[in-house]
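My questions all concern the structure below.
Here the complex is missing one protein chain, while the rest keep their positions.
Entry: subunit A
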């Protein structure tokens, strides 16, 4: 506490001689609570180069950017949730368009057709999108952990792998097509993400 500057002696004596009432503001007004003193009180050193600059509230740092992320598991949850909901909405819209185009003249029949096609298309596309996103983020997390770095190669490799796995029962040709499509989608996403940041 050496740099905690005491109020100098002369002002202190005159201070007491003037009046007997001492306020908090009187005391605090005589003490310099600069950042250097606060740092020393908190045991953070004197703020010179090489010492701790600041303390983060969280142990887990967030990455900066429009899409914040705390790590692999967070990416997985956000990616899966967003993609699932996007697929569900897209499938729902598709089903809506498909249902309203039918030749039904009866109102009740038409409503039924629309409901059927919406609830058929929406969940199926949503589920597929969710599985793809979950696989992509999961594989990406594993690759990132193994390689110890996060770059475009990881994303494209994860996309290629997840496409191949997704179509693994449909034959080699479908597997390669899905793999290429997913890898390109991952590359496009990586490029877009970099430009968003």
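List of remarks:
We take it that a residue touches a chain if its C-beta (ideal position, glycine included) is under 8 Å from a C-beta of that chain, and two chains touch if they have at least 3 such contacts; residues count from 1.
The criterion applied here is as follows: contacts and distances are computed from a predicted model.
The unshown chain of the complex is recorded in UniProt as "2459_t:CDS:1", chosen from "Calcium-binding protein 39", "Ser/Thr protein phosphatase family protein-like protein", "Proteasome subunit alpha type" or "2459_t:CDS:1". Within the full complex, the residue among A:85, A:109 or A:188 touching the omitted chain is A:85.
Of the listed positions A:100, A:116 or A:168, the one in contact with the omitted chain in the full complex is A:168. When you scan A:96, A:131 or A:152 for touch with the missing chain, the hit is A:131.
Listed for subunit A, the residues touching the missing chain in the whole complex are 57-58, 60, 68, 70, 74, 76-82, 84-85, 123, 126-128, 130-131, 133-134, 168-169.
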